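Note that this complex is displayed minus one protein chain, with the remaining chains in position.
This part shows chain A:
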Amino acid sequence: MKKERSLKINGDMLNKYILVALLIIELVVFSMLSDYFLTMKNIFAIGLNISVLGIVSIGQTLCILTSDFDLSVGNAAAFTGIMLGVFFEKMGMNYVLAFILAIGVAALVGLVNGLLITKLNINAFITTMATNFMLGGLVLLVSGGQAILSSKPAFGAIGRTTFTGLKIPLAMVIFIVLYLIFSWFLKNTVLGRYIYCVGGNAESAKIAGINIHKVKIITYVLSGALAGFAGIVLASRMNAAQISVGSTYGMESIAGTVLGGTVLSGGKGKMLGTFMGVLVTGILSNGLTMLGLNQAWRDIATGLLLVFAIIMQNVTGKIKR
């Protein structure tokens, strides 16, 4: 028994350290190759860059913890950005109201996902893939196929504000604060625990009296709202609600979550892991860009990183057993 325990700790630690080690390797290698890499300016650029995907990945992590997916996050983000543009720019609403309505639309998307998955018992993969298609169509329909530009200061506030002096981007701060909030949420609230329980074994959660439908629906609503918020951050950064952004967020957020150690079968994982996962991929992408490598190479590198990390997780998983 004693022996088993020590092995288990090793497995878990190894898992965590793989990400930390990857991060350190990246930092060392890139800072050696480029003087610019470790400047404040670049660090904040990285922070700003990963904040959008990072926020999407929070919701994705919640879904994966319940042993499901949310593939609709990409177009949910794009659609929310467009809706904000419509409410604020085209309909001339007050920003706060437009913002709340847009997030409401995103939450509604999550609600629809959750209801289809639980009440009609449709597979989550299919459901969210379908809503992703529909949202993609709605984006084109509502926007008329064109980005909605806005030069009003309110629109760009979230994405473009920096705090004076060090020029800390607001979006990065929000992104970090959201991680802290959801990390706390998972650890300390009943609902957070129920998310783990439902993912660990839905049947045993049900028998323990947990309303598993409610838990899943709330998870999807949160995922939708977070994706929507990420979409707003992105639109704000660009001063325009784009129509073709976010198509890759679904897969990228799953990648970040899995890289962070959350298991696809659910019930096991941490928000901090996802944070690290997103950070490691974000830094890799930034570093390679600085070295003059294009998107093609960045994608290949991300893929390799993912495969490597999963192999390592399997190895540590075996040690645990």
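Please note the rule applied: a contact is a pair of C-beta atoms (placed from the backbone, for glycine too) under 8 Å apart; a residue touches a chain by one contact, two chains touch by 3 or more; residues count from 1.
Following the convention adopted for this analysis, contacts and distances are computed from a predicted model.
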item: Omitted chain, identified by the protein name its UniProt record gives, among "Carrier domain-containing protein", "Ribose transport system ATP-binding protein", "Anti-sigma-W factor RsiW" or "Protein-export membrane protein SecF"; value: "Ribose transport system ATP-binding protein"
item: Hidden partner chain, touching residue among A:Gly54, A:Gly246 or A:Gly267; value: A:Gly267
item: Hidden partner chain, touching residue among A:Leu97, A:Ala157 or A:Ala208; value: A:Ala208
item: Touching residue (missing chain; options A:Thr164, A:Asn188 or A:Asn294); value: A:Asn188
item: Touch residues of chain A, complete complex, unshown partner; value: 1-5, 7-8, 188-191, 193-194, 196-197, 200-201, 203-211, 263, 265-268, 318-319, 321
